[in-house]
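One protein chain omitted, others in place.
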Amino acid sequence: MKILVPTKRVPDPDQRVRVSSRMNDVDSEGMSYILNPFDTIAVEEALRIREKLGKDVEVVSIGVGGPGYEQDLRTALAMGADRAIWVESDERMDPWNVACVLHAIVKREKPSLVLMGKQAVDDDSNQCGQFLAAQLDWPQATFASKIEWDDQRCRVWRETDSGIETVMLSLPAVITTDLRLNEPRYASLTSIMRAKRKTIERCELHELGVENQPRVNLVHMESVSTERKCVMVDDVGELVDRLRNEAKVIT
Amino acid sequence: MNILVVVEHNGTVMSTATRSALTFADQLAQEVEGEVKSLVMGAAIQGVVQETSCYSPVLVAEGDELKFPVADRYAVVIEKCVRDYNIEFVVAASTTFSKDVVARAAGLLGGAMASDVVGHNLQEGKLRFRRPMYAGSIIATVELEGSPQVVTVRATSYPPATPKERTCEVSTIPGTTATLPDHIEYLALESKQSHRPDVAEARIVVSGGRALKNTEDFEKIVGGLADRLGAATGSSRALVDAGITPNEMQVGQTGKIVAPDLYIALGISGAVQHLAGMKNSGIIVSINSDPHAPIFEVSDYGIVGDVYTLVPEMMDRLNAR
Partner (left out) sequence: MPVNVPLTREVFGNIDSLSRGVFYVVTILAMGCFFWGIRQRVQLWRKGRPSPVSIDWSQLRFHFGQWVWSGRGRLKDRLFAGWAHRFLFCGFLVLLIGTILIAFEHYGAVLFSKDGSDPLFHKGLYYVVYEIALDSFGLVFLLGTVMFAYRRCRGHDSVKYHWTDSVLLFGLILLGGTGFFVEAVRIIHERPAFPAVSYAGWCLSIVIEQLGISSEMAGTLHFVSWWFHALLALAFLAMIPYTRMLHVIAGMIQLVVHKPSLGVMDPLLMEEVERTGRVGVGHIDEFTQLQLVQLDACVSCGRCQDACPAYAFGTPLSPRNLVQDLRLEMDRLQETNLSDTVSDERSEPEHIAETSGCIGSVSSEAIWSCTSCHACVDVCPLGVDPLTLISDMRRHLVGEGALRGSAAMALERMHRSGNPWGLPSEDRLEWARGLDVRQVTETDDFDVLYWVGCAAAYDPRIQKIARSVVQLLNRAQVRFVVLGPLERCTGESARRIGEEFLFQELAHTNLETLHSHRIRTILTHCPHCLNSFQNDYPQFGERFVVKHHTEYLRELMDEGKLTFPESSLSTGSRTVTYHDPCYLARVNGVVKAPRTLLDQVASTTGQAVQELPRHGAQTACCGAGGGRMWFDDTSGTQRSDSRVDELLASGADSVAVACPFCMIMIRDGINAKGESVEVKDIAELLVESLTHTTAQD
């Protein structure tokens, strides 16, 4: 059995993200990057499935993007993924086009399961897994908080606004992970060194027969002031009023 | 231009978030001279259909196969509806339902989708959407390429629509339930044991700190306010250590890292260990009796005072509406 784990490289959410001078991208100067936390959970879950089902499970990590992805795929390999595929591309890709790339890889690799984060913490789109499932016409389970294997099917507990929903998926399927699914293991520096022996296969968009056709054009970006200026209000009435009409966070 | 609103409901009533999506759709319709229709899917949904018809014309897809909101079936129905009625805009509220179902539909419709939209405008004949990125620290303006386009909107950014005086037309989509996929078997929905959302997931978090003296007070003050706002409750490590709140409620370096739209810190001084867990929140509100408490330095709004008097007052204000 093969599990595909697509991953994304995202700016460290602990850091301050600044908008670049062109106002349509973030300033990558001095920025440190990490494996998208939800994808890290997906890698961990794939490894746990392998630990449970045994050695014949192969965990393949995939990255779609520019230079630097190698480092983050190494993190996935250090955690324990068997191998990695790096689709090199310098272009900015929206969820639709990433899904198209993944679609092509799925056709080639023929996995039983695609396990990925519910969203990347940079663009926060929460679309890619659903797009891929739609393109493949595979069953999907988003926001998984627990996965159990039941013969050739798997039972997934989903975190929804109205509670925990359980669904049974026939394989192959796409599952996207939520925060509570597991606690990822720490990829120690030693394991990162060791992972250097594992292979990262490189390929390019045209080799997969995919062309980047943007669906989303990023026109402009602006920082929401991270430097908070605390407005001291005098009474609760004013506070509720400001939250409703100024910050628009309550109805 | 035809606009379709995908209605979320619990079988009996439409969700309030969907009413915000209807407001957005109405604004859009005015700006681009379009027409709004609503799509209600499910089984035995007469009540919801009737309620929806007070806002816009309704398309109904009803059948036992649609009893549960299973993504692959619902997405197929939405896709068919979009194609049959020449829909150019699909709109829904940004909830786990539409993140699951509507995003999949967008995948069938070509992938032009903007999630979590908090604002929009029409510029040079093109629609532009504003949506938060990087956990809300950046607002991006995006344009979508191709048609149809799919948009989910944040309920807090658009006020809920008000019902029209007359009810609108209701029509049933024919033959939708004939060839639906069945790869996903819906098993159960287990409503939350706690009636409150999980602290790591919630859009609003009300958190309590050392000012709360015991579990009863915490429940009354922090829990009370959280329930008024549909929020989750969180706590500082001090309360967990003192046994006032359970471990899983802890927000901070050694607890949950949260980034809700609104974080309300009640009686929390703001040790770095706590700040590390919530500093990425959208709006931070603090109430603390110490005017020098470090929490104010990371807050957007603050009141100096006793949570025991201010919070009940705040709950009254929220009820008054």
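As written, the chain order gives the labels A and B, with residue 1 at the start of each chain.
Rule of thumb we're sticking to: contacts are C-beta pairs under 8 Å (C-beta built on N, C-alpha and C of every residue); 3 or more make two chains touch, one makes a residue touch a chain.
Note that the coordinates shown come from a computational prediction; the quantities given were computed from them, not determined experimentally.
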Residue among A:10, A:79 or A:239 touching the omitted chain: A:79
Contact partner of the left-out chain, one of B:2, B:16 or B:273: B:273
Subunit A residues touching the omitted chain (full complex): 12, 14-16, 32, 34, 51, 55, 79-80, 183-191, 193-194
Chain not shown, touching residues in subunit B: 210, 237-238, 240-243, 247, 250, 253-255, 269-273, 276, 294
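Basically, only the chains that are shown with their structure count from here on.
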Whole-Å gap between the CA centroids of subunit A and subunit B: 21
In the complex with subunit A, residue positions of subunit B that touch it: 10, 16, 70-72, 75, 95-97, 99-100, 103-108, 110-116, 128, 132-146, 155-157, 159-160, 181, 183-192, 197-198, 200-201, 204, 229, 261-262, 280, 282-286, 296-304, 310, 313-314, 317-318
Partner subunit B, residues of subunit A touching it in the complex: 11, 13, 16-17, 19, 26, 94-97, 99, 121-127, 130-135, 137-143, 155, 158-170, 173, 178-180, 213-224, 226, 228-237, 239-240, 242-243, 247-251
